[in-house]
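So the structure is just underneath, and the comments pick up after that.
Only a single protein chain was left out; the remaining protein chains are all shown in position.
Showing chain A:
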Amino acid sequence: MPKMNTLLSRANSLFAFTLSVMAAVTLGCILTTAFKDRSAPVRLHVSRILLKKVEDFTGPRTKSDLGFITFHIYADLEKTFDWNVKQLFLYLSAEYTTKSNAVNQVVLWDKILLRGENPKLDLKDVKSKYFFFDDGHGLKGNRNVTLTLSWQVVPIAGILPLVTGSGRVSVPFPDSYEVAKAF
């Protein structure tokens, strides 16, 4: 009977030690990639801009400005991927100021880039995925709507940083609404 006890207690302390070591190694691995610079060069270009005034059918049913943008995205994200990056969640967002709201941000398009897929993006004539409704009429005549491409780094284990690409483009919206044209 005494022999069984020491075997069990040995197994117990070995198990506890293994767990602690594994936790420390995981933490060490996380730390090696936690402070890496995840930025990358981005080039954006806008080819078509259209402005309409429509009842916001996606939410509050008030007549709001609705923008349509077609754009090109060029980004080289090869350096952002490493062993601890599972995927990048890319999103193109428009930021602007209006009379009623100091900060407005709308995500127009997003894409999931898994590790293993082609990290060089060269997309042309991309239409916005989500409706660009303003909270009011702030897009009409707005000369300073800035488009940027950002991404969230999803690791296997570790921090979830949000990084904004270096390229940005300013979109000037027209002063009047399109009535008939379809996008």
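Heads up, the rule we're going with is that a contact is a pair of C-beta atoms (placed from the backbone, for glycine too) under 8 Å apart; a residue touches a chain by one contact, two chains touch by 3 or more; residues count from 1.
We adopt the following convention: contacts and distances are computed from a predicted model.
> When one chain of this assembly is omitted, its UniProt record names it as which of these: "Trafficking protein particle complex subunit 6B", "Signal peptidase complex catalytic subunit SEC11", "High-affinity nitrate transporter" or "Proteasome subunit alpha type"?
Protein name of the absent chain (UniProt record): "Signal peptidase complex catalytic subunit SEC11".
> Per the definition of touch given earlier, which of A:20, A:47 or A:100 contacts the omitted chain?
Selected residue, touching the omitted chain: A:100.
> Identify the residues of chain A touching the omitted chain, counting contacts across the whole complex.
1, 4-5, 58-60, 86-87, 89, 91, 93, 100-107, 110, 112, 114-116, 130, 135, 150, 152, 154-160, 162
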